[in-house]
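Omission of a single protein chain aside, the complex is shown with its protein chains in their original locations.
Let's look at subunit A:
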Amino acid sequence: MSTGTVATFEDSLERLEVGWTHTSSGELSTVLREVCDDPAVGVELPYDGVELPPWVNTDPTPADLRAANVGITAAGIAIADYGSVVVQGTPDGVEPVSLFGDLHVAVLRKSDIVSGMPEAFEWLGEEFRTGHDSAIIATGPSATADMGALVKGAHGPKDVHVVILDE
């Protein structure tokens, strides 16, 4: 992954009006505090030495999901050309946690940004054949134009923020 790929990813996010922040593992909590309103639900991140802060409810009930302002999850990879994050379906609830809040915060390692869809599908094919069986390629917030104009947050999040961990 080159600097060019990260820059392309950022350009794509800009176009989608999706915010992003670069940070380190140590500063993650501070960044999340700035980005998130309470109540926040989340799923523990699969990165060594990285934890979600204590104010994030990581064992939500349906009532918590319904009340959540923010859902924080990891993203398996991101796709630079499209500004997409790939959210995997896991038993600990990445999919519902990323779906019910008004804001979805996707946390991602810089090295997991791939350039385009062919690279993404190489990765996805491998993942699917080795057991990770579902993923959502999410690009910007939920949206609809069915009511006569573009509105964000038809059923899913109204906003997305990407936190990039610079290792």
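Just so it is clear, a contact is a pair of C-beta atoms (placed from the backbone, for glycine too) under 8 Å apart; a residue touches a chain by one contact, two chains touch by 3 or more; residues count from 1.
Simple rule for what comes next: contacts and distances are computed from a predicted model.
The complex appears with one chain absent; UniProt names that chain "(4Fe-4S)-binding protein" among the candidates "Nitroreductase", "(4Fe-4S)-binding protein", "Acetolactate synthase small subunit" or "formylmethanofuran dehydrogenase". Touching the chain that is not shown, out of A:Val6, A:Val35, A:Leu124 or A:Val163: A:Leu124 (per the contact rule at the top).
Residues 59-63, 65-66, 82, 84, 89-96, 99, 117-118, 120-122, 124-125, 128-129, 133-151, 153-157 of subunit A touch the missing chain (whole complex, contact as defined above).
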